[in-house]
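Quick notes on the structure that follows.
For this view, one protein chain was removed and the others were kept in their places.
As written, the chain order gives the labels A and B, with residue 1 at the start of each chain.
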Amino acid sequence: MTATLTPPKPITSGKDPRFAPTLYAHVGQDQSWTLAYYRQHGGYQAVTRAFAIGNDAVIDEVKKSGLRGRGGAGFATGLKWSFMPLNDGKPHYIICNADESEPGSFKDRYLLSEDPHQLIEGMIIAAFAMRASVGYIYIRGEYVHAAERIWAAIHEARDAGLLGQNILGSGFDFQIHLHRGAGAYICGEETALMNSLEGLRANPRLKPPFPAAAGLYGLPTTINNVETFCAATQILKFGPDWHAGMGTEKSKGMKLFQISGPVARPGVYELPLGTTFRELIFDWAGGPLEEIKAVIPGGSSCPMLPYDDKTLDTPMDYEAIAAAGSMLGTGGVTLIPKADCIVNATWNMVRFYAHESCGKCTPCREGISSWMVRMYEKQVRGHGQPGDVQLILDMSENIGGRSFCALADACLGPVLSSIKLFREEYDALANTQTPLYGPRKRWKEA
Amino acid sequence: MKVTIDGVQVELPAGTSAIDAVFHAGQDVPFFCAHSYLSPVGACRMCLIESGSPRKNPDGSFVMEGEGDAATPKIFWFPKPMASCTMQATEGMHIRTAATSDVVAKAQAGMMEFTLLNHPLDCPTCDKGGACELQDRAFEYGYGASRFGFDRRHADKHYPLSDFVILDQERCIHCKRCVRYFEEVPGQEVLDFIERGGHTFIDTEEGGLPTGFQGNITDICPVGALLDNVARFRGRNWEYDHTPTTCTLCPAGCSITADARNGRLERVVARENRDVNEAWICDAGRFGHVFASEARLTKPLIRVNGELVETGWDEAIAAIRAGLGGMNTADLALFLHADSTLEEGAALEALAALTGTNSVDHWPRYPAEVLSNATLNDIATADAVVVLGADLGAEAPIVELRVLEMLRGGILPPEYAHGTAIADLRLVERPARKPEKLAVIGSASRLSGNAGTFVEAANVDLLTLIRPDSEGARAALNLLNSAKNPVLILGADVLNGASAGAFATQLSDLVSRTGAKVMAIPAAANSRGLAHLNLVPRSGGQGYAAVNHTRAAFISRLDPVATGQRPSGFTIVHDTHLTATAQAADVVLPAVTNYEKRGTTVNVEGRLLPLQQAALNAGEAADLTRTLAALAEALGLRTRIRGLKSAQALLQTRLGVDVTDLPEAGAIRPLGPVYTAPTGQVHRPQLWTERMTLKPDSWKATWVDRIESLVENKWELPMAGSSLAGGDD
Partner (left out) sequence: MTYFADKQPLVADIFSRYPGSPQGRRSALMPLLREVQNAHGYVSEPQMTEIAALCGTTATEVRSVMSFYSTYHTVPTGKYHLQVCSTLMCSLAGSDELWDHLVETLDVQPGEVSPDGRFSVQKVECLGSCGTAPMMQIADEGYYENVTPSKCARILAALHADAPPTPDNLVPVTVNAEGRQTLANGEMVGASIGGLSPLTGGTA
């Protein structure tokens, strides 16, 4: 499995014989969540190596690996880590964002419940690199099973001296605590998450100051996604060149892609960045079960793309999907069947954002949470009027880019893309009050 | 730092927010959530602007556009409009407001549509109407119509958060000013948003708001969601006569606006004074004005056959002349309330010189002169404060707020062409407080709960601090010793025992050792000013404590009978109400309240502050200056001081200050030596008095009772019946 040489040609397909799953290698195996299993399979070697090469070298390796944040925004991880002040004498925090709430994303849940030590190891490495003494895993409140596994793993690690004072004789002290959320999508936003961790309403905070300067409790803080920390473990294990050998020019490494909707084999697949939609949908997920009209490429806030050859041949990396007019996001791919009304499907997503709006700023609280959602309900309930679609577009213009955080813009992802792609469905509902694709029975036996 | 706003270049200090840059340049953006004394949060999204900045090449030169000499740094514009209240202006930044940018104009119109989405638009029945930020801004920046075709959010419209503040949840636009105010200013977590998203509303779980500083939320609410319940439905904003004046309920000297309608004082609101009360006033100052329009004396009263009967001033003067008949004018003691103006004090001093009386006094006051050189801004920016023997909530509440301001960093907002900064980016939400910078020694109070060191002690004097016998007192002394800019606040419990001798020595010793500034809270609103006039008993004279033993007394706005004394001689009372003393008096002269006076008061800092006359209906009531002129006439004397102008001219010669040219925010001026004398009694400060509370017989209660009785008696609206009385022709 170990690759030490930079491959001559980057790996951009899960079918490439040089590619092997690492992040996900132990998910689903019996006892994979225990320390004994993890150690048997090479666990806690990466952190030993990290201690050996020193904290600055760890950041260099992460920079060199080309790892970018796996939570959605895709910010360069090594660079983010290097923003943390060095010898400022203050306590530093790292936080693992395990508030996986983006509809269509379900990768972290398996990492948390099936391979918690991989995450803990990644957090120790990150903490060591950033001179942090305390780490919090902010896990969404609904992930009960995962929380129990993480809880147990933290205690196992503490008992084994992997957390606490002088970890593995390195002289480095670090402790991890688990903090459970309670049901708020906005906690995925890093500053909202910090507010939530401080026992406050999870309203996003002003930036600047950025978390690396003043984060949790006003102290330097770095937040990363579960998958990012796990990838750091693998980078320290196999080296930055190995990681940089996968993926495309600017999107390096492997990614956990999730696929849901009517496909033969929905689930999480670990593939190199740059794998095409076609490969994921057909070769891995076994192809659609019915006619599809749209693809949501990376979680519900990413604008949907038409289901056509151009989309299917688009490599799944940050740049290529951006060029296609959407985002890689969390890599949560959802297929929308042709026979479902797109307005109804979009209403479902708008309702989600309306429900999850924190209420802090006007365009989101009033625009999304009060008005947009009712405009959609009006259409779907058959009360649409000519001009409604134009009104939705104009409202969107008044919301987009005007809100405090990205939640309102996230809602506009499905709204604007679905209107662009399926205007005829919207017009039909608004003008004739009848959907082109009517309701149908969807709840059935497997 | 040069910033260009709509083509106008201005020079600004670093750290200025973009919104202040805009206003400084004379341009305008609408805003609801920003507030000068609260942290900027960027919630309402109304203050959108387009902005761009120059960029530098790797060699440090600017990226230029244009050719040769005409080349200018290229401005890289942000792709989206930005909230100006949370953005810092930077060198070379360009800003476009709605005046020059269609994108901004549309963004603001769209935002206004969102803001008004769930707003009930019940302006015709809203007390805020006519002075409503939302109303004004909707008119200036809105579309003029809404495309929202759904039901608005319905919520509680008449929700009394306390006796004083009523909430209309439907009108709330979620600017969060009130929540931030409570958290950041008095430091009370008593109000917050409940629920989230479009369901968010304001509520409390505390069973009411704490009395102290709650009323300020009615000032800062940009809409009619939080309203002054005492003034509710008493007038429209354009009907009020707004009089900028100074509150004299305590020595803080807060700037207020007295709003009167039809001769009644209906409302008091805070007026900004950056050096004194910033934008806040206490609840007593705001809601405690009801006495000014209730049960006022409007005519003189004289005693006829044992009963007090209304009469005119001429008759009253005659009655005084008769009552004092044959008595030496020097036998008439002259006592005035220490919240009287400097002008009134000077008039009384002048009259005392004419009558030759030695029995002159003002009350309340403390027995000795105490060094007091700290300003309120000194307190806010101190690095340590020790409060000794003071209950600031009863003595000078705003001082308490300024101490709390110190605990959260003491950031004083900068000033621009448009006034105080609208968004001071140094202020942050949920500021970290440093209770260790405050020590309180004395009785438990609201402030002691915020102190890092609190020593509960019943009997407090300077020695408690100077020779500490407890760990807490030692910590307090240590705090003073180790701080760079410490302030020592002295209150009634210490000052009642002050003396010219040992006390002054101890204090000056402490001050020279610690470098502390001192703020001694005066006993009444203008005790500090009146101390500079000879208004204390002179040799052989009686003080106010001996009012019972005077052969005759003139008592202005003091009520000794209420505190158990009983003047036995001929008594002339000058008061606004028929107090217990007035009821026992021989002659009662109607007085005006301090809301109806012109004159000058001196606050806790020694700041001279102007009083202006609100348009209240007080019949024939007169201020002390004119009343003393009448008294002089009754005594057969001729005083030169017959009104405000002559009193102010006298002040110029007596104290060397020209009080006619005071800036609106007041000014600290030296006033010369101080007159002291033992008081013979102890002053116990009490801010709220019974007459300041709404009484059952006040207009409101009367009307409520009347309506309730009508309902109980099944009264019906008179309707035209089928046959009208009165015939057909």
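The rule we apply is simple: a residue touches a chain if its C-beta (ideal position, glycine included) is under 8 Å from a C-beta of that chain, and two chains touch if they have at least 3 such contacts.
All of these numbers come straight from a predicted model, not from anything done at the bench.
Annotation: of B:65, B:206 or B:415, B:206 touches the absent chain (contact as defined above). Here the missing chain is touched by one residue of A:228, A:251, A:300 or A:379, and it is A:300. Taking the complete complex into account, A:332 is the one of A:122, A:298 or A:332 that touches the chain left out.
Of the candidate positions A:143, A:318, A:376 or A:404, contact with the hidden chain is made by A:143. Across the interface with the omitted chain, chain B contributes residues 188-196, 203-206, 432. Contact residues of chain A toward the unshown chain are 1, 13-17, 19-21, 24-29, 91, 100-106, 108-110, 113-114, 140-145, 177-185, 196-202, 217-218, 258-262, 265-270, 278-279, 282-288, 290-294, 300, 306-309, 312, 332, 334, 336-338, 340, 345, 348-349, 352, 355-356, 358, 441-446.
Rule of thumb we're sticking to: only the chains that are shown with their structure count from here on.
For chain B in complex with chain A, the residues that touch the partner chain are 40-46, 48, 79-81, 83, 86, 106-107, 110-111, 113-115, 117-118, 147-148, 150, 153, 173-174, 176, 192-193, 195-200, 429-430, 432.
Contact residues on chain A toward chain B in their complex (touch as defined above): 184, 200-201, 205-206, 218, 354-367, 369-371, 374, 378, 391, 394-395, 397-404.
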